[in-house]
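As you look at this complex, bear in mind that one protein chain is not there, while each of the others sits in place.
== chain A ==
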Amino acid sequence: MTTLTERPPATEPTRRSKPHTARREENRTGLALVSPTFLIVLVVVVLPILWTVVLAFQSVRLVDIQSQGLWGHWTLRNLERVFSSPGFWSSLWTTVVYTVGSTLGSILVGLVAALALRRPFRGRALVRGAMLLPYVAPVVAVAFVWQVLLSPDLGVVNHWGLNVFGWDRPIPFLTQRSYDVLGVPVPMALFTVITFETWRYFPFAFLFLLARLQAVPAVLEEAAVVDGTTPWQRFRFILLPQLMPVIALLSVLRFIMTFNKFDDVYLLTGGGAGTDVVAVRVYRFLTARFDVGLASAQAVVLAAVLIVLLGLYFRLWGRRAQEEES
């Protein structure tokens, strides 16, 4: 591109060949510059993923892997064992509930936060900085703080609950599977983990939504104010349509991230009390039994479910977007 600017007076054929070589040079440079990244991604991401798929169809434990070649016995036994193992289906269901709950929660809180912080006020920069803390802090540290906060014997939440709100006994937020709220059983630990995830990731949604909100032209709303609309109507009919594409993108991103999430749940509950998400199961199969084949099969199933769910989402969403257009 850049060499085009320098064009010496030349005869007809050379003028035609000049852009041609410039183009070829650009192509070569581009490929050369991109190749280190490509190599890294290939070696540390793409090949390992392909290998996982291969391992899923082999019966391998960590001890045999030294002797076994890449093309060992192919078998469907791992997949069979995954599907028939006790707890697989409930674990998958837990993962789905956890993911949907956390995704919705973080986007909703992020949206409310963005709307509240939209107009400037004294100290807004400080407040915005504070909002980002949960997202920035290391997961290990925040998970432990939550554990202590919610602990039944020395946590401040239960202490206040007992003394200020008049609870009869401390609530074991992270260790109790189910808790009766007004006679309705609530999956307590799962609910707490979803709340944690909402808390940790609402800043992510908040950042995206705030940026988009600030790009909405002021004229639109001014006109609506003149027309005597209520704030809710302005949100519903002016802001929300503008935010929809960002919300859709956030939903997909958060869904994918949360679906594969390992550390948050592992650190908070260790996968106990009804929070046994698939990612934690993969880890357990790998480290407790060194059953590489089974762990791979489980991971592959998880990825497959994710792909199916995303496919469904895009199908439904794509259709709705088309309907709205027409």
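Rule of thumb we're sticking to: a residue touches a chain if its C-beta (ideal position, glycine included) is under 8 Å from a C-beta of that chain, and two chains touch if they have at least 3 such contacts; residues count from 1.
Everything that follows uses one rule, which is that contacts and distances are computed from a predicted model.
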{"item": "UniProt protein name of the chain not shown, from \"Molybdopterin cofactor-binding domain-containing protein\", \"Electron transfer flavoprotein subunit alpha\", \"Na+-transporting NADH:ubiquinone oxidoreductase subunit D\" or \"Carbohydrate ABC transporter permease\"", "value": "\"Carbohydrate ABC transporter permease\""}
{"item": "Touch with the omitted chain, as defined above, among A:L190, A:L213, A:A273 or A:V300", "value": "A:V300"}
{"item": "Residue among A:L76, A:L132 or A:L316 that touches the chain left out of view", "value": "A:L132"}
{"item": "Footprint left on chain A by the chain that the document does not show", "value": "1-3, 5-6, 23, 26-31, 33-34, 36-38, 40-41, 44-49, 51-52, 55, 62, 65-66, 109, 112-113, 115-117, 127, 129-134, 136-142, 144-146, 148-149, 151, 153-156, 159-160, 163, 199, 203, 228-232, 256, 259-260, 262-263, 267, 278-279, 282-283, 286-287, 292, 295-296, 299-300, 302-303, 306"}
